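Heads up, one of the protein chains got dropped from this complex, but the rest are sitting where they should.
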Amino acid sequence: MAYVATRGGERAIEQSERLFRSAMGEITEDRVAEIKKAMPYLIDRVMGEASLYDEDLAALALAQTGGELFEAVLVLRAWRTTQPRLHVAEPIGQDELFTHRRISAAFKDIPGGQVLGPTLDYSHRVLATEVLNGSTYAPEKVDAADKPSPAYQPSVAVWQAENDLLDLPERDETRPEDIPDVTREPLLFPSKRAHTLQSLARAETGGALALGYAAMRGYGQAHPTVNELRLAEAEITVTHPKGTQFSAGRVKVSQAEVVSKKGEKLELGFAATMGWNEVKCISAATLDLNSKGAEKGSATEEEFYLYHTEGVESSGFCIHFKLPHYVTFQSSLDAMRNAKAKKSPKPEPAE
Amino acid sequence: MTIAIEAPRLVKAAPLLTAQNVSKNYGDVQAVRNVSAEVFPGEVLGIVGESGSGKSTFLRMLNLEETPDAGTYTLDLPEVDGNLFELDRFARRMLCAKRIGIVYQNPHLGLLMKHSSSGNVAERLLVAGERRFSVLREKAQEALEASEFPIERLDAPPIELSGGMQQRVQLAKAIALEPALLLLDEPTTGLDVSVQALVLDTLKRLQQERKITMVIVSHDLGVIRTLADRVMVMRRGEVVEAGLADQIFQDPQHAYTQQLVHAKL
Partner (left out) sequence: MSLSTLTKDWEPMSYGFLDASAKREIRRKMLKAVAVPGCQMPYASREVPMARGWGTGGLQVSLTLINPKTTVKVIDQGADDSVNAASIRRFLSRVSGAPTTLDTLDADLIQSRHRIPEEKLREDQVLVLQVPNPEPLRPVQPNMSIARQMHADADYGRMWLQLYEQIVRSGRVMQGASYPSMVNGRHVMTPSPIPRWDVPKLHMAKHLTILSAGREKRIHAVPPYTRVEPLVFDDVPYKVEEHGDLTCFRSGAKGFFMNEIPQDDGSSTYEISDSEYGVKTIKQAEGTETAFGESWYQDGEMS
């Protein structure tokens, strides 16, 4: 046979995947457990972007993708989307969050107090190179405060509203099961409030930061002050078909409220996500704050930032440019050559 | 305060344009208050008044870009009837595309600065349904020529042209379809005095040749005097005086108009 269609493609992709996976070696339950234990903040970030709260699955996704974050989020999302929605938990108020960390930059002290909680904010960022020489880096013991801060804290914004400093958004009485779900329906604009908040909750951290930072630097109309930042745990309260309510456990959540002065009042921007991810919450809340009245096509316009912080879509589109494009290229080439031939004074070559 | 001034009619015909009791607020600002106007076919209505008096807002409403809080607007054209402010978005777009031309003070509002000048004119014809390339080109060229645009720069983008030339492209775009109504918002403001005169000459010639019904807005009495048959004086959103141009210029009744006319003279 003069021509055998090369079916090399299938073999090539098979082998390239093997090559990628061989670098990671065997994935075991132990490895997954170690990732989960050692990297809680990475797990949180991945869970938030995947909008799936399951530390084991997130750790597995990281193990399976060798820590290629976009791939880890995609594999989790692809799993999540096939799972049935069994139940919708009860809504939870800020004052019902089991709070680990809660700070406000707006006031020196706030009702309920500033609770520093766990943070690297004031650490000196020095690499513990001794570990590489065989020493063990052991965290120092935490000395408990004399008086533990209360686990449940009031909302700063509520206090401000009571003092006529800001207007709280109108209370949304939509029943939990009727809240529109952006993972099950398309995002259209102007976006439903629930869709906006959900999209920000699953936004890619780096993307939210890039656009949020642009707004903070001055490409936005409002300069944010962190009104309240919280790292907390939220109780998942579900209702048994018989009517009894019970807790199905707690999930880590983070949220940020940022404000800026608008006339005689403060304007509020809000974002929350699953897991603890401060940078994302502050950036996303800044985008939310700047969104009202933003010019079409500006970085702080809802359509612009919601589309462009969608990590699965942006990363997928980015890597798709590796796919062959020779048909489209050929088509453009044809138009270019033809246009050039028309312009050139030389007569076209005889056919 | 509303003053209803019965203007003597130049022509015995039904008015082409009738606007009645048009009002528009922006928040607390009453941009236009209870303004009524009639324009007869082939006539030029000039609107004068100091900056901020609501002239542009009124003109934008006549171009159906803006919806007033109250009032009615009719055009005596076979394809429309009733209050035009009640037309839906689609009908407005088609009416404006086919029958109303506008020249803005700021060419950025009226032109695609990076497209070709001829393309800017052609777009109107395209919206109206013209699908022959050769006809588009021909008509764009005609309209540009009529606007005394240097025809060798036919395909230059407005961004590379002078302010006067940009206004001529806007004008060509506005007249490309022989509109029933031409709206001009300070078409010469911001141009050099000499260029201003040239553009005004073009407008005057076009008006005389084609008998286009026009509404021209300017804070400059000179401009209004050159073109308008009738004049409406606006102040703080309201009409303070209206009448024949000669009458207004020679014998202004309202104190504000007198002040304007005398300041100018």
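Points worth noting:
By letter and in written order, the chains are A and B; residue numbering begins at 1 in each of them.
One rule holds in what follows: a contact is a pair of C-beta atoms (placed from the backbone, for glycine too) under 8 Å apart; a residue touches a chain by one contact, two chains touch by 3 or more.
For clarity, every value in this text was computed on a predicted model and none was experimentally measured.
Touch, as defined at the top, links the missing chain to these shown chains in the whole complex: A, B. Residue B:122 is the one among B:59, B:122, B:144 or B:212 that touches the chain missing from this view.
In the complete assembly, the contact with the undisplayed chain comes from A:186, out of A:186, A:243 or A:293.
Hidden from this view is one chain, which touches chain A at 1-3, 5-10, 12-13, 74-75, 77-78, 80-84, 183-190, 296-297, 303, 307, 312-313, 315-320, 323-336, 338-339, 342-343, 351.
Where chain B meets the missing chain, the touching residues are 89-90, 93, 97, 112, 115-116, 118-119, 122-123, 126-127, 131-134, 136, 155.
The rule is simple: only the chains that are shown with their structure count from here on.
Put simply, the C-alpha centre of chain A and that of chain B have 51 angstrom between them.
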